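This structure is in C-alpha cells; I'll ask about it shortly.
For this view, one protein chain was removed and the others were kept in their places.
Each chain carries a letter (A, B and C) given by its place in the written order, and its residues are counted from 1.
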Amino acid sequence: DLPFALIAGPCAMESRDHALDICGALTELTRRLGIGFVFKASFDKANRTSGASPRGVGLEAALPIFAEIKQRFGVPVTTDVHEAAQCARVAAVVDILQIPALLCRQTDLLVAAAKTGRVVNVKKGQFLAPADMAHVAAKIASAGNRNVLLTERGTSFGYGALVSDMRALPIMARATGAPVIFDATHSVQQPGGLGDRSGGEREFVSTLARAAVAVGVAGLFLETHDAPERALSDGASMIPLAELGGLLEQLMEIDRAAKSFARFSP
Amino acid sequence: DLPFALIAGPCAMESRDHALDICGALTELTRRLGIGFVFKASFDKANRTSGASPRGVGLEAALPIFAEIKQRFGVPVTTDVHEAAQCARVAAVVDILQIPALLCRQTDLLVAAAKTGRVVNVKKGQFLAPADMAHVAAKIASAGNRNVLLTERGTSFGYGALVSDMRALPIMARATGAPVIFDATHSVQQPGGLGDRSGGEREFVSTLARAAVAVGVAGLFLETHDAPERALSDGASMIPLAELGGLLEQLMEIDRAAKSFARFSP
Amino acid sequence: DLPFALIAGPCAMESRDHALDICGALTELTRRLGIGFVFKASFDKANRTSGASPRGVGLEAALPIFAEIKQRFGVPVTTDVHEAAQCARVAAVVDILQIPALLCRQTDLLVAAAKTGRVVNVKKGQFLAPADMAHVAAKIASAGNRNVLLTERGTSFGYGALVSDMRALPIMARATGAPVIFDATHSVQQPGGLGDRSGGEREFVSTLARAAVAVGVAGLFLETHDAPERALSDGASMIPLAELGGLLEQLMEIDRAAKSFARFSP
Partner (left out) sequence: DLPFALIAGPCAMESRDHALDICGALTELTRRLGIGFVFKASFDKANRTSGASPRGVGLEAALPIFAEIKQRFGVPVTTDVHEAAQCARVAAVVDILQIPALLCRQTDLLVAAAKTGRVVNVKKGQFLAPADMAHVAAKIASAGNRNVLLTERGTSFGYGALVSDMRALPIMARATGAPVIFDATHSVQQPGGLGDRSGGEREFVSTLARAAVAVGVAGLFLETHDAPERALSDGASMIPLAELGGLLEQLMEIDRAAKSFARFSP
C-alpha cells in the first residue's frame, strides 16, 4: 500500500528538446511531491484513426533521446511497442515496455516483450473483460517474466465512447496479483470523436483519477503537455502541464485516505 | 461541500419490528459518526423480475410505521412511489419521495410528487444519459418544486449487467444544480442475474462507494440488512449491518480528503 | 408461419380528422397488399423527454375516435396505457393494450391490462435481456390471460443510442411461445438525441425491418405520418405515408422467402 507512482509524458515524442523540457518539469514536480515517476513518450503512433495524421519521430530517433533522458534526469522511461521484432531493441534502453490496448491479445508481441526481462505494462483492451487479463498476464509469465503491470484505460460503451468501470481495478489485481495502473487521459477519449481523430473530455480526467485512486491503484498514467492544443496527438484529453501539480496534490490526499484502511471487503 | 449524508435501510419494509430494529441501529451508528441520516424502506416492490416474488407490507401498513419511526428516532424517512395517485398520501408522512429509475421519465408521477412540496429524489434510469436528467429536474421545477435530489444507480451495459459511470455525478450536478447521490448497492445489481430475480456483487459496493465519494457526492444511498441472506429482496447486493460502520468510516476519510480541495477543473 | 401483420399509425393521436385520414389510407393499403392491419395511436405521450412537449388529445377525447375508427374501417385498434387505473376504460374500446417499454416490469400495470381479457402487447424494455421477457409474459399469464404479444424496440447501447439485436426475436419467441413483433421506427430512435426530444435515423427503418422479417416475425410495428416533419412527436423516425407501400412490398417478398423454409436450426 505504497503511494501511487506516476507514469507521465507528452503522448508522442515530438522532438528531443520537447521531451527533455517536459521530463525536466515532471521530474522536478514529482520529486517535490515525493512520488515515483516514469517518463512516457511514444516513438510511433501506429494505430491512429487516420493514416494521414503524424506518427512521431520513429524508433531510431527516439532511443538516443530516451537514453539521454535517463542519464540526465535519473528517471526510468517507458514507451509502447507494436511488433515483436521491436521489443529487443527498445528494451536495450527503455525500462518498461508498454503493450497497446488493441494489441493486448497478440501472443507473439507479449512473449517477445516478456523475453526482454523488462517490466511489461499491458493496457487492457477496450473489448476485454477485466478478468480476461489473467490470460494476458499468464502469456507473459509463461515466457519467464513476472514483472507485469496492468493498466485500465476504458471499455467500449456504444460507438465512439468509453466508460471506466472502477470494478476493473480490483478484478485485475485479484486475478493476477499484478500492480494495477489507471490511465486517466485515454479513459476520457472519444474514439473517432473528431471525425478523422479521437476527441477527449479533459474535464473528466480529474473525476476519473480521483475515483481510481480512492478505489486503490499502484500507479496513475496520464499524458500532459505544455500546450495541449498544439500537441501532435491526443491534445483533447491531455492535462496542461501547469495544472498537473494541483491535480496530483489532491490525488495524493485521497490516496492517503484510501490506503489508511485495510481494504474493506464485506 | 458538507460531509455526505446517508440514505439507508432494508430495501423492503419487512415488518414493523424489523424496520424499527434496523432504523434504531442506523440512527445510533450515524449519530456516533456525525453524519446525516434518512431511513429508507419500500412498502411495495412494484417492478420485481418475477410476479411470484414477495412485494412488501403495502402502503396502508407502511405509513403508520414510517410515522412511528420518525417520532421515535427523530429521523427523516423516504420511500418510493409508483403511481401518481400514491404521492399525496405518502407525502403526508414521508419526507422524501423517491422516484424509481424505470419511472424517471413518467411525467405525471414526477409532477404529482413535485406538487406535494416534499423533496423528490429521482433515480436516473439505467437507459438514460446523465445530461438528460436535466429534463427530469425541469419537470419537477415546472410544478413549483425546487427540492430535487438525483441519484446515480448504474447504466445498462450489455444484457443483465450495469456499469457505474463516475462522470455521471458531476454531469448531473452541473446540469441541474441539484445535490447528487450515489446508490452503492443497486449499482452492483445484476438485473435478472439469478434467473427469476436480480443478482448482485456485494464485493463491489465498497469499490464503487469509495470512487463516488472521491468524485464528490452530497449523499450515499445503500441498502443494509442484519441478515441479507434472509432479506425479502435484493439480498445479494445489500451490506450486512454489522459491516456498515467500518465502510462508512473509510468513506468519511475519503470524503474529507476529496472536499478539502476546491473542485479541480483543468 | 403466416405473413406478418402490420401495427401502424401516427404515434400520437393528433386529431379526429388526422387519425381517420391516416387509418383510411392504411386500411386501403393493407387490404390491397393482403396483410393484417391494426391501427395504433397514442392518446397520451406520458414519458416524453421534456415536460414542455405536447402529449396528445388525452384519454377522454381518444376513446370515441377509436370507436369511430373501428366502426368505420372495420380494423382493430391499439394504444398504450400508463397506469393500472386506465386499463379497464381503454379496454372497453381498444382491442390490444400496449405496455410501454419503460413500464414493462410494472407488475400492477401488467396485471390490470391482463385482467381486461384484451390482447396485451408488451414492448421489451431498453434495459432488459430478451430472455427476461419470460417473466413479463408470466405475470400476464398469472392473471389468466394468454393473449400476449412481445415487441422488440431496441436495447440501450451507450448513451443516447439503441442497438437492435436480432437474436432477441427468436429468444423471446422460444422463451414464451408468444408472437413476436418488431418495432422498426422506435428502434431507430436516438433517445435525447435532439436535446429536449429524441432524434431518429429514418434511413435505417428499412434496414432493420428487412433484417427482422428475414429472421422471422409475426408482426411489424411502425409509425407513419403524411408529413413527419410536422408530427406531434417522433417525426425524425417515422416513415412518410407515401413511401410505406414500397417498403411493405419489399418486406413481404423477404417474409415469403424466410417463411418458405422450416426454421433452420443447426
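Following the convention adopted for this analysis, a residue touches a chain if its C-beta (ideal position, glycine included) is under 8 Å from a C-beta of that chain, and two chains touch if they have at least 3 such contacts.
These figures come from a predicted structure and were not determined experimentally.
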The chain left out of view makes contact with A, B, C
Only one of C:L2, C:A92 or C:V163 touches the unshown chain, namely C:V163
Filtering A:D1, A:E28 or A:D108 for touch with the omitted chain leaves A:D108
Had the left-out chain been drawn, it would touch chain C at residues 155, 157, 163-167, 169-170, 201-208, 210-216, 239-240, 243, 246-247, 249-250, 253-254, 256-258, 260-261, 264-266
On chain A, where is the contact patch with the chain that was removed from view? 46-52, 55, 82-85, 102-103, 105-108, 110-111, 125-132, 135, 138-139, 142, 155-156, 159-160, 191-192, 196
Absent chain, residues of chain B that touch it: 157-159, 161, 163
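Just so we're on the same page, only the chains that are shown with their structure count from here on.
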Look at both sides of the chain B and chain C contact and report whether the same residue positions are involved, with over half shared, or different ones. same
In whole angstrom, the CA-centroid distance of chain A from chain C equals 48
Can you check how far apart chain A and chain B are, centre to centre, with Cα atoms defining each centre and the answer in Å? 36
Rounded to a whole Å, what is the gap between the Cα centroids of chain B and chain C? 33
Where chain A touches two or more other chains simultaneously, the residues are 157, 163
